[in-house]
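Missing here is one protein chain; the remaining ones are kept as they sit in the complex.
Letters A and B name the chains as they come in the text, with residue numbers starting at 1 for each one.
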Amino acid sequence: MANNSTAEFQPRITLLYCRQSLAPEVKPVQGSRTGQGFSVRLVLLPCSSKVQLPHLMRLLEQGSDGLQIAACPEKACQHLVGSTRAEKRLNRGRELLEQVGMGAERLGLERGAGLSLEDLMQMAGRRADAARALGPNPMKGV
Amino acid sequence: MSLRAGTKLEKVLAAGHFALTTEVGPPRGPDVDAVLKKARILKGLADGYNVTDNQTAVVRMSSIAGSKILLDAGLEPVAQMTCRDRNRIAMQSDLLGAAALGLRNILAISGDHQGAGASGKLKGHPGAKGVYDVDSMQLISIIKGMRDEGLQAGGDALTSKPAFFIGAAWTPLGPPIEFRVLRLAKKVAAGADFIQTQAVYDIKAFAQQMAKAVDMGLAEKTAILPGIIVPRSAGMLNYMNNNVPGVVVPQELIGRMKDASDPQAEGIKVTLELIEQVRELPGVKGVHLQAIEAEELLPEIINQAGLSPRPEV
Partner (left out) sequence: MITAEWKPIEEMVGYLRGHKKVLVIGCATCVAECAAGGEREVETLAPLLAMAMQNDGNPVEVKSATLERQCEPEFVEAIAEAAAEADAIVSLACGIGMQLVAERFVDTPLYPGVNTTSLSLREEPGLWTSRCAACGDCVLGLTFGLCPVARCAKSLMNGPCGGTRTDGMCEINQDTPCIWRLIVERATARGRLEDLTQVRPPKNWSNSPAGGPKRMLREDLRS
């Protein structure tokens, strides 16, 4: 990917976040937002353990440039091992994405507690940086 | 006592001598000279020479061909036969072929699993289909049936009975330890005339297993030859202790090799002591002495152990 074209590429990120990871005063939001050099669709989950590979793979097949999961700290999961399991599934997903030539870095997970909307946007931004390095999702517009 | 096959090994044992067997690994090529070179070093030193059967699943000259080369060179072979690569049809056919070539000592073993992996730089054949149609116990009984009844495993008659002196292996110190002597008893019941054991370093533990075998009357029904592998370094002993199932090496022995200024000389000394120690155990009828890839050490060891010259029988 030539430098000038990556500079123009504005990754489209899907951020799936656990409701419990938000600070109590933050009102959960859904829908699209624009960040610095990327756009993001925010998807609210009751727990990060709800992420399943079929869903993640469909999102990428449909053209999302990167997927970021926001989960609670490992010991703070309301379902005890929910976010740990989610992370294991995610790692499998990353391996598979590498195998199909999409790049593992299109999928990632970050943990945090008491998150603000700004924190979520920053997480999305970091996934956008990773996606930018990989270039646009080849499935876009297919 | 009438002899089963009248091999030199059998006669030495029948005459009550302390028997000595060793090993000749065939080359990874059709190199007669490689076999003959080892034969020259070892000729006259032992009563029987085991020829291994594709150990660690690395292809080598067949044990039957290697055995025949030794036989022609005046050494009495013990042809090893594993259950890994042949079904009962091929095994019996090869046994008849071996008998036709004058090979009469056969050691029946399960064989290293093809997936257990070759060591060092060798790849082996982990993708090979293991056969294991019969196990070593069943192979022993098949050989016995051919010899004593003149019958194939399937029940058909052989045109004449091949004479075999049947050997088997024993791992006295592997888990489940309480079953190991019972398994030896099964091999004896199946027809094992002689037994070569996995390498023994822990004499105390081996002595306990031997005592049980003697109590069960096994040492009279079969000739037990404990295996002794010449240690050449602390590293080698450590490796065997950690990686070769059934081999237990006392830590003080490893330490002794580690502290030795001349490990080779110390290894020879240790070997001589081990031979002396097993020789004193009731029921032990000989030793199976190996110096892996260092056959040139054997003449000196055998001489110093007072095991040379071999008895004329």
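As a convention for this text, a contact is a pair of C-beta atoms (placed from the backbone, for glycine too) under 8 Å apart; a residue touches a chain by one contact, two chains touch by 3 or more.
Please read all numbers here as calculations on a predicted model, not as lab measurements.
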Study note, to complete from the structure: The one of B:27, B:150 or B:174 in touch with the missing chain is B:174
Practice item. Could you tell me which of B:81, B:95 or B:142 touches the chain that is not displayed? Key: B:142
Check your understanding: Which is it among B:185, B:229, B:268 or B:281 that touches the chain not included here?
Key -> B:185
Review point. List the chain B residues touching the unshown chain?
Key: 83-84, 88, 110-113, 115-116, 130, 132-138, 141-142, 153, 169, 171, 174-176, 178-179, 182-183, 185-186, 189-190, 198, 245-246, 248
Review point. If you put the missing chain back, which residues of chain A would it touch?
Key: 52-54, 57-58, 60-61, 96-97, 99-102, 138-139, 142
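We adopt the following convention: only the chains that are shown with their structure count from here on.
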Review point. CA centre of chain A versus CA centre of chain B: separation in Å?
Key: 63
